[in-house]
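Partial complex: the chains shown occupy the same locations as in the complete assembly.
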Amino acid sequence: KEDSGTKTWNVSLITMDSMDQHWVSCFEGAKDAAKELGVTVTFDSPDTKDDNKQIEKINNAVAAGKDGILLAANAQDAPVAALKEAQAAGVKIMYVDSPANFDTLRLFATDNREGGKKIGERLLQELKAQSVTSGKIGIIGVNKATESCNTREYGFRDAFEGQGYTLLETQYCDGDATRAKEIADNYIAQGCVAVYGSNEGSTVGAGNAAKEALAAGIKVIACGSDASDTNKQLIKDGALLCIMGQNPYQMGYKGVYAMVDLLNGKDLGGYQYVDTGVNVIELSNVAQF
Amino acid sequence: MEKNGLLKRQLSKQGMRQVFTVTCGLIALCIAFGIINPLFFSQRNISNLLRQIAPIILIGIAQSFVLITGNIDLSIGSVVGVSTMMSATLMTKGMNPWLAAFFTLLVSLLFGLVNGYLVAGFKLPPFIATLGTMTIGRGIAQIVNNNYNTGAINTIEKTAEAVDRFRNFFYYGKFLGIYNGVWIALAVFIVFNFILNRTKSGRYLYALGSNPEAARLSGVNVLKTTTIAYLVSAFCSYLVGITQCCSAGMGAMDAGNSYEMYGVAASVMGGVSTLGGTGKLIGTVVGACIWSVLQNGLQFANAPVAIRNIVIGIIIIVAVLLDIIVRNRKPKLADSKKQ
Amino acid sequence: MQDYIVQMNQICKSFPGVKALENVSFDLKAGEVMALLGENGAGKSTLVKILSGVYTKDKGEITVFNELIHNMTQKIANEKGIAIIHQELNMCQHLTVAQNIFLGREPVKYGLIDNKRMNKDSRAILEKLGVSIDPETITGSLQVSKQQMVEIAKALSIDAKVLIMDEPTSALTSREIDELFNIIRNLKSSGCGIVYISHRLEELTNIADRVTIMRDGQFITSGSYKDFTMDQIIAHMVGREIKEKYPHVDCEVGEVVFEVKNINAGRMVRNVSFNIRKGELVGIAGLMGAGRTETTRAIFGADPKENGQIFLNGKEIKINNPKNAIAAGIVLAPENRKTDGLCIKLPVRENISLPNLDIISNKAGVVKLKNDYKMSEKAVQDINIKLPTVDVNAENLSGGNQQKVVVGKWLSGNSKMVMFDEPTRGIDVAAKVEIYHLMNKLKREGIGCLFVSSELPEIIGVADRIIVMCDGRITGELSRNEATQEKVLTLATRFENKISN
C-alpha cells in the first residue's frame, strides 16, 4: 500500500442483510461519500441475517483484496475471529450501526437503547395525556436474533418500568409488514392500548392496523422505528404517534470518509463512538425529515 | 353401486376422509384457544382471523394446483414479492392502481409460463426450475424500485383517492360485514375448485399427477396442463402480492418470503399429496385455517416464541397423524404398504 | 383380396446399446387378427409402439389406409383410429374407472365434463366386456386383472379401426379371456384390424387369422395361421425346436419340507393349510381373485396374518415380515413385476442381488462387487435374460425380460422354499421351458417349490400336485395323474353357497 495518495481504495460494506431499507440507505450514504472521494464501495451483505454468511462475506472481502471493511455486525461475538484474520491480512475495519467485540477505531451508530426509550417515553406521555393509565401494550419484533432491534425494544420497555402497564410477550414478524399488521390486529383484538414496532416493517404494520382501528372507533396508539417514506406518511395520516428516526445514510457516509482517512494514513487517534443521532419524529416535526 | 346421495359418495372418496379428520382437529384447536382466551371468539377477532386466513388459502390453492400435478412451486413467495413491489412501484410513480395491477398481473403470469415451460417443456426437475425462478423473482423484486422498498403508495395527489379505493377493494373494505379479502379468497376457491372438479383441465391435472405417462398416452397435453397449474399458482400468488401491497400501503422487497412452504403445509395438512394425483381444494382451505388459527391463537394465548414453534410443530404432525391413526386404528410399524 | 390397412416397411429402431428392430416389415388387413409373435425382447412391443406413435422410428415407411405417414405421432395415430392396449398397465391409479376410460376425450356438456354420461357409457362398455366393475371406483383399488379389463375397455371405447393388443391376457383368467375373444370376433366382423401379441400360444387357435414372427429384432416370416403347425411357429420364434413344452421330472417324494396350518389373513385367505414334500413341485390353481396371491403373500409376511403356523423342515418359524421369511430361507417371486417385483430405476444387477446381499457381502456389510457381477451374470445366463449388460436399468428391458429378472433374483440365493406367483406371465415359450427346468432342478435338490399359475395347461403339465383355491379357501387337491382341466375348473368354481346347496 505504497503511494497512498493516488490509490483508488476498495471498501466493502457488509451489513446484516441486503434487503432491509436501513442498510440500503446506509449504502447510499457510503456510495455518495465514495463518489466524492474517488474510491470504490461495494455492498457485500449476505442475503439474509446469518452469522455464518456474514463471516463468509468478510473472508471473501479479504480474499478479494479489499482495503477496508465497514461492518454492521450481526452478532457481537460471531465475526471476531474473522475480523482478526482480516486485520492480520492488512485490511482496515470500522463499524457502522452495530459493533463486534473486536477493537477498531470508529463506530458510527445510533444509541438504540436510548432511542427506544425516547419513543417509550413519548408514548407514555401521550397515554397519560389521554388519561389511559393502565392497559396492555403489544410489541412487534423482527426476530429473536436481531440485536439492534431487540436493544430498541429493551429501551422501550425501560420507559414503562413500574408505570402500571402490561407489556405483552413480543411477537416476531421477520420484518414483514403484512405479518406485522396481522400481529397488530391480533393485539388490538386483545384490547391493547398501544402497539410498538421495532423496525420499519413492523412499524408499518402497526401503523396500518392502528389506522384501521381508529377509523372503526377503537382507540389505540401505534409507534415504532425507522423513518421510511411510508412511516412518515402514516404519521401524517395520524396513524403513527411517533417513530425513532435514525440516520443510516450518515453512518455510511461518515464511515467511508473515516475509512479513507485511515487508509490514507491519517492519524485518527483512539476509538471513537460517533452518534449519528436519534430523532423522535412526530406530526409536529415530520416535515423536516 | 349405491345411490346414497352425493355427500356419502364424496366423503367416501379418497382424500375426503382426511379433510374430515383434519376439520375435527381444527375445531378442537379453536375450542382450546377459546378456552385459553375467550377474546379469541370475539366478533372482532373472528373477522380479523378470517382476513388472516384469506392469503394462506390463496397460497394453499396456488401450491395445491401444482402439487396435484406431481410438481412443486418454490417461486410462490417470490411472485408475491414481485407482485407487491411492482404494483407499489408503479403506483408511487402515479400510475392508476388498476392499470398497475394489470401490468403486474402480466409479469406474474410470466412466471407461471416460464415455470410450466421449464418443467414440462424442458423436463427440468420442478425443484430446480422453481428454485431458479424463485431466486430470479427475488432479484426482480429488488431491482424494480432500484433496491429500495417503495414509499407510501398514496402520496401522489392525482391518484391518492383511487389508491385508497383500491386498497379498500382488496383489503380494508367490507361487504356484508366481512372483509373483501375473504370474499376474494372465497371467489377464487369456488372458481378453481370448480375448474378442478368439473372441467377437462381439472381432470387432466389429476391425471398428470397420478401417472404422467398414462396421461400423455391418453392424449393429455402435458405441457399445457403443467403450465395451467403453474399459471394458477402464479395468479393466486399475484393476488396475495396485491393484497399485501394494499394492506401495507407500500411495497417491501422481501414480501412473501418462504410463503411457498406455508402453501405446502396447508395443502399437505388438508390431504394433498406431494406425490401428485390426489387432494381436494377444500382440504387445503382447512389446512390454511389450521395454519392461521395456530398463529393467531398462540398470540392470544400469549405464548413465548420458542414454545409457540414447538406447539406449531407438534400440531402439524398430530393433525396428519390423527388421520393416519383413524385410518389404521393401530398403525403397524413399517409393516403395511407405503402410500 | 382385402386391402392392407397397415403396412410397415423396413422399420429400424435402436436404443442405446440395442438394435431393437432391423428392417422389419409388417402388414395388416381389415377384419383380421394378426398375431405378432416372438421371443422376449424380439421387438414386438417396440414395433407396435412405433405404429401407434409412442416411439419414433429411425428408418422405414409406415402406410396407414394407403396414406404414407412420415412422422407418426400419437395424435395422428388417434386420428387414424389406431388404438393400443399397452403391455404394462398404464392407468391413472387415483382416478375412477370411468375417468380412466374417457381420459383425454371426456364427454362435455355446456363446457363441463358430463360425469353422468361418462359413467353410464363406461358401465355399458364394461357390461359388454362381461365384467362387473363400478365405473366410479378408484382404479388403483382394483385387482390387477380388473385393471387390465379397464385398460381393454378403454381401448374398445374408441371406435378403433386398428386395435393393437400387447399381451392383453397375461393378467387375465379364462372367463375374461373368453369374453375378450368374443369381443375380438365381433370387432373383426365389423371390419376392425387387430394386432394381437401374446405368449400364450394355445390361445391363437381361437382367433388368429395370420401370424407374423420376429426374432432378435428381425422379421422372420409371416403367413396364414392355418399354414403353420404350432411346432413350426415355435421353431421360427426361438430358432430351434422345443421338444417338450412342459418338461416334467419324476423324483422320489420324501418327507415334508414345508407346511402351513390354518392360515387366516383377511377375507381372501381363510384357514389355508397344505404341505410340500421333498421332490415335488406343487401348483396352486384357481380363478382370478381366488386368493392365491394373498396366500403366498401372507406366508411370506408381506401382508399381516391373523393366525396360523408355518413349519420349515418340521420346525415352526415365525414370520412377521418378508425379512423374517427370507432369513428363514422362504422366498416369494411376486406376481406384479412393476409394483412388487422390480426397482425399475436400478440396474438389473442390483435388482438381482437385492434380496441376496447377505450372501455377497462381508461381515462389515460391504458388498463384494465381483460376486455381485458373478451372481447377476449367472442369473442372466440361467434364464436367458436378453440385455446389453447387467448394468442397464431394469426399465430398459422388454416386459418378458423384466419378468425373468423378477424370477432370477429369487433363484440366486440359498433358499429352502421358493414360491412363484405367476412366474411365466409374459414370458416366451423357450424361456418358460427354462423356468420349468429351473423349478425341476430346485425340486431335485430337495428345495420346496410352489407356484401359482392361471395357465391350466402349464400347471397340469409341470406340477406334481395341484392345490385348487376358490374364494380364499382350498377347495381341493389333485395329483398329477388325476388332474384334468375340467376337474380343476370344478374345484375352482366351488363357491361356498354352492356347497351348502
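Lettered A, B and C in written order, each chain numbered from 1.
Definition applied: a residue touches a chain if its C-beta (ideal position, glycine included) is under 8 Å from a C-beta of that chain, and two chains touch if they have at least 3 such contacts.
All figures in this text were calculated on a predicted structure; none of them were measured in a lab.
Only one copy of each distinct protein chain is displayed, but the complete assembly has the stoichiometry A x1, B x2, C x1.
Assume only the chains that are shown with their structure count from here on.
For the interfaces A-B and B-C, the C-beta contact count is higher for A-B. The innermost chain, defined by the distance from its C-alpha mean to the mean of all protein C-alpha atoms, is B.
Inter-chain centre distance (subunit A to subunit C, centres taken as mean C-alpha positions): 71 Å.
The geometric centre of subunit A is 32 Å away from that of subunit B, both derived from CA atoms.
One finds 44 Å separating the Cα centroids of subunit B and subunit C.
Under the contact definition stated at the top, not a single residue of subunit B touches 2 or more other chains. The set of subunit C residues that touch two or more partner chains is empty. On subunit B, the positions that touch subunit A within their shared complex are 37, 39, 42, 44-45, 48, 51-52, 55, 142, 147-152, 154-155, 172, 243-244, 247-250, 252-255, 257, 295-296, 299-300, 302-305.
Interface of subunit A with subunit B (complex): residues 19, 21, 24, 144, 168-172, 174-178, 181-183, 185-191, 200-201, 204-205, 208, 212, 228-230, 232-234.
Within the complex formed with subunit B, the residues of subunit C that make contact are 54, 74-75, 78, 86, 90-95, 99-100, 103-106, 108, 111-113, 134, 136, 138, 303-304, 320-321.
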